[in-house]
Structure formats: C-alpha cells, structure tokens
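Removed: one protein chain of the complex. Kept in place: all other protein chains.
Labels run A, B and C following the written order; every chain starts at residue 1.
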Amino acid sequence: MIQDDIKKISGVNPYKCMKCGKCSASCPSFNEMDIKPHQFVSYVLNDDIDALLKSESIKQCLSCFACVERCPRDVKPGNLIDTVRQMVVRKRGAELLSPEEVTQLLDPELPQQLLVSAFRRYRR
Amino acid sequence: MSIENKEFKPKIVAFCCNWCSYAGADLAGSSRLAYPADVKIIRVPCSCRVNPMFILRAFEKGADGVILCGCHPGDCHYSTGNYYTRRRMSLLFSMLDYIGVENGRTRVEWVSAAEGVKFSTTMNDFAKTIHSLGENVRLGDIRCKN
Amino acid sequence: MQELITRGKELLADGSVVGILGWKEGDFSYNPEPAFFQNEEELDKFIYDGFCGANLSKFMIEASKKEGKTLVFLKPCDTYSFNQLLKEHRIDREKAYIIGVGCSGKLSLDKIKEAGVKGIQKITEEEDKIHVETLYGDKTLNRSDVLLDRCHVCKGKEHRIFDEIIGESKETNDKDKFSEVEAIEKMSSEEKFLFFQKELSKCIRCNACRNVCPACSCRKCVFDSNKFDSAQKVNTNSFEEKMFHIIRAFHVAGRCTDCGECSRVCPEGIPLHLFNRKFIKDIDELYGEFRAGEDAETVGPLTEFTFDDAEPQEAVERG
Partner (left out) sequence: MQRIGVFVCHCGSNIAATVDVERVAQYALLEPGVVHAEDYQYMCSEAGQMKIIEAVKEKNLTGIVVCSCSPRMHETTFRNAAKRAGINPYMVEIANIREHCSWIHKDKEEGTEKAVILARAAIAKVNLNTPLVPGESRVTKRALIIGGGIAGIQTALDIADAGYEVDIVEKTPSIGGRMSQLDKTFPTLDCSACILTPKMVDAAAHEKINIYTYSEVDKVSGFVGDFTVDIRKKARSIDMDKCTGCGVCSEKCPMKKIPSEFNRGLGNRSAIYTPFAQAIPNVPVIDRENCIKFKTGKCGLCSTVCQAGAIDYEQEDEIISEKYGAIVVATGFDTIKLDDFDEYAYNQSKDVITSLELERVMNAAGPTKGHLERLSDGKHPEEIVFIQCVGSRDVTCRGKEYCSKVCCMYTAKHAMLIRDKYPDVNVTVFYIDVRTPGKNFDEFYRRAVEEYNVNYVKGQVGKVAPMENGKLLVQGVDLLDNRQILKEADMVVLATAIEPEAGVRKIATMLTASIDTNDFLTEAHPKLRPVESPTAGVFLSGVCQGPKDIPETVAQAGAAAVKAIGLLAKDKLLTNPCTAQADELLCNGCSTCANVCPYGAIAYEEKEINDHGIRETRRVAAVNTALCQGCGACTVTCPSGAMDLQGFSNRQILAEVDAICR
C-alpha cells in the first residue's frame, strides 16, 4: 500500500491531526500550492495519494519546515510533502540535479533558503 | 520448551502497588487492553512492601519472571516508598545478574493509575521477553550436588 | 603483647573495667581464639599475635548487657564493625573501653598450609618474614604471601573509634578490592551461573558465616523465624543456599564493613565476600562511595535516596 509507505517513510500518523490549520497558516508557499499543507494530511488519511503525486505543491514547498516546527500535535505535515516529493523524484529519477549543475544555476539573487532546500530536496 | 514440545506457558508474578499500578491494571482491564494470562497480579500497598524474599521465593517456586510495578518516582502515595524500592531493586537485580540469572527475568516499571495502556504494553513486552528467555532453570531447584 | 596485658591488669585493678575481650591461646599456639577475661590470673593466657584475625566487636553485644565496662581490643578494621554496631544501637558505647591495638596484617593458616608447610610446631613473626618450625625442619615465608585475603584490601591503619591506642599499625593494602568482582562481572551470564552454582553447591548451611558476621547481629535470623516460612529448611530445598546467601548479603548491604570474616570462617571455602563486595561496589558506583562503619551516625545507602537515582534497569545494564 502506497499509503502505508508514505506513513512509514514520513513517520507521520495522520490521525494525530486535529485540523487546526497551523501548518497552512505558517506556510510561505501557501498561495502557490494547489493542495495546501493541511490537506496533505487528510489526503493521506483518505488514501487519495494519486492527487498528491500529481500535485503542484510538492514543487512549491520550500522545505522550510515551519509547519513541522509549529504543529501543536506533532503531526509534521512537511515530512509528508517531503515524502510524496521523494516518491515522485525516485520514480522519475532522471530529473535529479547533479551537484555540478547546481553551481551553474547559482546567481546572487537566489535566496539562501532555496539553495539549502534544494540540497535538502535532492540530496537523497 | 519442554520435551513434549508443549507450548511454554511462563509463570509471571506481577507485584502492583495499590494506588497506582494496581489501578493502572484495573484501567487496562476496563479499557479491554489485553495482555497474556500468564501474568498474575499480587496487590501490595506500595512497591516498597516487596521484600526481595518474595521475589526469590517466586523464582524458587517456579516463576519465570517477576515484575514489580509502582507509582512513578515522585508520585508515591506514601511519598517516598518507591524511592526505596528503586534502590533495593537496583541492588537486588544487579546481584541476580551477577550470579548469572538472565537479565530480563526481573523488572521494575512505574505505572500510574492513568496508564492503562502502559500497563498493558509493559506486560505484553515483559511476557514476550520471558517467552524468549524460556523456562527459568537457573534460579530454580537445580543445585548440582557433587 | 605484654604492654596490652599490663594495661589490662591496670584497668581491672582500678575497677574501670570488669572484664576484658581479647584472644587466648587455642588448641595450638597458632590458632588463638576470642576470649573473655574476668581476672588477672586468666589474663596470663592472653595472646595477641599475627593469628588474632578474629573481630571482637560482635562480642560487645553481650558484653553491653553486663554491669560495668568491658575492655575490648580492636584492630583498625575492627573499629568499623564496632561503629556500625553502635549506629544500630546493638552495643553501648558507655559499656566499652576500647584499646586500639596495632596491626600490620593478620596471617592465614590456610595460606601457610597451601604453601606446602606441614607438621607445624611453632610460628614466629618478624617484620616481613614468618619463621615456621615444623616436624620436618624450619621454613621461612614472606609475610605478604600468607596474609589473610582481607589484609590485601586493608582499610587503613587508622582506628575509627578508641579510648587509647597501643602499638603501631601498618597498611597492607596491595590489591584492588573490586578486582575479583570485576572479573566475575566480565563473565558471560552462563559462566557466572556456573561459577556461583559450583561455589554455592558446597554450602552445608553450617551458619558459620552468619555467626561470625558482625553485621548479622539479629537476635533471631529471618531464616530461623517463622515470619517467612523459611525456618529449618536447610536440607529440604537446595534453592535455599542461593536464597540464603543472596538475602544474607542483601540484609547486610550498606552495613557490611567488608571485614571478610565470612570467607575466613567458611569451612567449605566459599568466597562469600564476593556477594558483599558486589553490593559495596554497586552502592559506591550508583549512590556514591560509602564505607559502613566509618562513623556511627551516617545513615546507610538503603535507608536514603535521591530523586534522580538510577533505575533498576540502568543499574543492571550499566555493565
């Protein structure tokens, strides 16, 4: 079951969520996301994984983990997004950035955070 | 495992203090949180009532594991009882380990009246350990007389 | 020795004491035994030499019940036991006049015999040497080779309690007291079991260990009372030995002064001190160093606690 895989890899128990929305309230990329951070939890709960795999949100997430930090129930929705993204990345494989490419993509305007999250995202 | 290949049914004695752990066991019961029937509970007023003699006697009579449950340190109904328990059992268990009794046959666990879940998981876990250790022969009646 | 006798006679004569706890010659010159002297004539049999290992403090329990004071001779290590008994109100300080006697290590007859010496007639001591006259000629041994085990882990030359001191003492400490315990701790569970099974299987439940132990001073031992259904079970149940020795060690944990008398007197040669020393080691490591009998006030480690003591599981696994 892909749902179980997600739970296992992310370590997230979606049943712990009390639907307070703190994750979405904290999210800097909220407006760019089609499926909002808090929805990730309920999507996993409802086993609608396909929608998540196709979601734009996994590319928009900055992996800043504000949602993980601030979640009062210790659900860690950011880890879910990360996990789904990993599943997509692993599937596609070829689109991985190599470390050499990263240096070429650098420019002074690039936010530090993006760089850090790029490494977070692609290191696995 | 005995020779007849019968299933090993360990004997486990659990000493529970009246105020926390016994109530925790009650809560496990009313919450229907199962644990093996091998565990039999003896009620004592406080974990500090448990004399090392009781534990050794249980082993003498064929127990395979003995677990002692009391209030969490700081929560003892008699305020200090479990602190004494902690020292006494630390020394006793260390001694049992020293003379070659498998570590794991004895345990102290703090279970409050509200921790029905903890009581059940503790007992399941302990029973599992005893199962894996098998029958207690070392502390049983097996002196080799030359 | 003469000085001790003279002083004893003086104290008897001026009425400061009514009796004297000391040692007198036994069946052989080299195995003196504890004795109670009540007058000058008896004192002529008084002896104090390298074989006076026996700890006299426990005899003060009975002596405390007498009218008047008793003079008791204590070696430095004996004073620990005396203090411990004092702490437990088993003896009365007012009833004892303590002369701290000098000690430079006591001798083990067993070790002399183990060294191949037979037909012993007479033994004389020098500073570092022991001369043995035997039926087969004279022999000389190194003192340090024939010391009692406990002298190798000597607690020091200081008397912890006394009224006066006669004679010089010397520290004979040359071994780590926990090395034997550590060696066992390093064994596998199976090895430990076999080791203790072998040793404890020798036990004949003669109770010599219990009778000699200054900490085992109960009027009636639990193993003799009906309180635990454990009385008179000596030979009905072989588990008893294990139970007996663990419980005995547990009951004296935090009270045992590590005097080693239990091992010294065991007719089967069971190293019983290994139980006590394991507890002492655990107590030192878990609750801070504690030496029973250093004084007569400090409460024992099993009758106190701290809020952040180790959990039993940690205590066992710290290994």
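The definition used in the following text is that contacts are C-beta pairs under 8 Å (C-beta built on N, C-alpha and C of every residue); 3 or more make two chains touch, one makes a residue touch a chain.
The model shown is predicted, which means the values in this text are computed figures rather than measured ones.
Q: Considering the complete complex, identify which of C:A13, C:A183, C:I204 or C:C218 is in touch with the unshown chain.
A: The missing chain is touched by C:C218.
Q: Under the stated touch rule, tell me which residues of subunit B contact the chain that is not displayed.
A: Listed in rising order, the touching residues are 11, 13, 19, 22-23, 25-26, 28-30, 32-35, 37, 40-46, 48-54, 57-58, 61-63, 71, 74-75, 77-81, 84, 88, 112-114, 120.
Q: Which positions on subunit C touch the chain that was left off?
A: Answer for subunit C: residues 65, 88-90, 217-222, 225-229, 251-252, 299-300, 302-304 touch the chain left out.
Q: Please output the residues of subunit A touching the missing chain, sorted low to high.
A: Residues in contact with the chain left out: 16, 18-27, 30-31, 36, 38-39, 66, 70-74.
We adopt the following convention: only the chains that are shown with their structure count from here on.
Q: Chains as vertices, touching pairs as edges: which of line, ring, star, complete or other describes this one?
A: other
Q: When you average C-alpha coordinates per chain, which one falls nearest the overall C-alpha average? Tell me, please.
A: Closest to the centre of all protein C-alpha atoms: chain B.
Q: I'd like the Å distance between the centres of subunit B and subunit C, where a centre is the mean of that chain's Cα atoms.
A: Result: the chain centres lie 36 Å from each other.
Q: Counting only Cα atoms for the centres, state how far subunit A is from subunit C in Å.
A: 71
Q: Can you tell me which residues of subunit C touch two or more of the remaining chains?
A: As it turns out, subunit C has no residue touching two or more other chains.
Q: In subunit B, what residues contact two or more other chains?
A: none
Q: Quick check: in the complex, which residue numbers of subunit B touch subunit C?
A: So the residues of subunit B in touch with subunit C come to 52-53, 56-57, 59-60, 73-74, 80, 83-84, 86-103, 106-108, 138-146.
Q: Which part of subunit C faces subunit B closely enough to touch in the complex?
A: Residue list for subunit C touching subunit B: 181, 184-185, 189-198, 200-201, 222, 228, 230, 237-239, 241-243, 246-247, 249-250, 253, 275, 278-279, 282-283, 286-287, 301-303, 305-307, 309-317, 319.
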